[in-house]
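I have a structure here, written as structure tokens, and I will follow up with some questions on it.
Complex shown without one protein chain; remaining protein chains in place.
Naming follows writing order (A, B and C), and every chain is counted from residue 1.
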Amino acid sequence: MLEITRDDFSIDEIVQKIKTEDIGAIVSFIGIVRGKSNGKNVNKLEFEAYKKMAILQLKNIRAETFRKFNVNQIAIVHRIGSLKVSDNILLIVVGATHRDEAFKACRHVLEQLKKTLPIWKKEFTPEESYWIEGETHGKDA
Amino acid sequence: MLEITRDDFSIDEIVQKIKTEDIGAIVSFIGIVRGKSNGKNVNKLEFEAYKKMAILQLKNIRAETFRKFNVNQIAIVHRIGSLKVSDNILLIVVGATHRDEAFKACRHVLEQLKKTLPIWKKEFTPEESYWIEGETHGKDA
Amino acid sequence: MKILVKFFASCRELCGKTSERFQLQDKATLRDLRSVVMSMHPILENMRDYLLISLNETFVTEQTELKEGDVVAFFPPVSGG
Partner (left out) sequence: MKILVKFFASCRELCGKTSERFQLQDKATLRDLRSVVMSMHPILENMRDYLLISLNETFVTEQTELKEGDVVAFFPPVSGG
């Protein structure tokens, strides 16, 4: 399950979906809108995606993670559109036989996604709004 | 939230409960009953707890994790009783400002709990049943 | 003094009970209690090397002196999670 969507997600539902008899450990990461960013109050965030490329990138990240780690299931959902403080942004769920691989693979998916997923974040403070631009350039994907 | 219970848990509910404006990253671990253990088919597991001591241990683990890592919230639920294949056993949810601390703290809680939480697992295969005994002795807690 | 001893998991099954009261002399230590329990339940000898013993829900040294009302527990290495 790889999705770029405006809708919120249910972790319980996705966990239920990916369970198989082999899975003994599920590690998940949820990214959430914080009320402050670099000391400034944040009213909302807006996420924009190059959706077709983002889905392709998610497939690449998943395939590469399956090659590197002994895990059984990887689900990723990234929300786009306008999100307010404490809203969910991102969900990564990794199911594996054992816990060590599940932790490592989940972290790996997250780091790759932060470097290469064509999604951009605009922060809205009470005074202004500005695009956040990542430090890395995605070309290592 | 620290619980030793017979009941199943909802990750969505617990994530919702621990959210605050400071939290940008939530890492969770779910332990699940596998259909095989050391090559043998498993029909069910039974978990027994020294409940009073287990709650005390969970408090110790949480307090120690707060001292070691910069995280805001830690919730732990461990189920007891009879659990079948693909049932949830354990949930650890850690909320933090940033992802690195959330991952490390969640893993730390899990490793401490596996060493020191007074809960025991009995495996039931089609042929027999036996207690699983941990390798470490818990005295380092 | 009377000390309540609880048994968990394989210890519970080996002893055939979840708890038992033991009468000890004043100033008896956890080590003394252990000897008494082992002599009542020699089957626990099998797991002597890795048996864990808690006093009032915490791990303490075997030199610790017991007092009336203490709760001691015997159990194998934990395997939750």
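FYI, a contact is a pair of C-beta atoms (placed from the backbone, for glycine too) under 8 Å apart; a residue touches a chain by one contact, two chains touch by 3 or more.
Predicted model, so just to flag it, every value in this text is computed and none were measured.
Colleague: Among the chains included here, which ones are touched by the excluded chain in the whole complex?
Modeller: Across all of the complex, the chain we cannot see touches A.
Colleague: Any idea which of A:V27, A:A49, A:I74 or A:V94 touches the chain not displayed?
Modeller: Missing-chain contact among the listed residues: A:A49.
Colleague: For chain A, which positions touch the chain that isn't shown here?
Modeller: The list for chain A reads 31, 47-50, 52-54, 56, 78, 89-90, 110, 113-122, 131-139, 141.
Following the convention adopted for this analysis, only the chains that are shown with their structure count from here on.
Colleague: With chain centres taken as the means of their Cα atoms, state the distance from chain B to chain C in Å.
Modeller: Their C-alpha centroids are separated by 26 Å.
Colleague: Where in chain C do residues touch two or more other chains at once?
Modeller: Chain C, residues with two or more chain partners: not present.
Colleague: Where in chain A do residues touch two or more other chains at once?
Modeller: none
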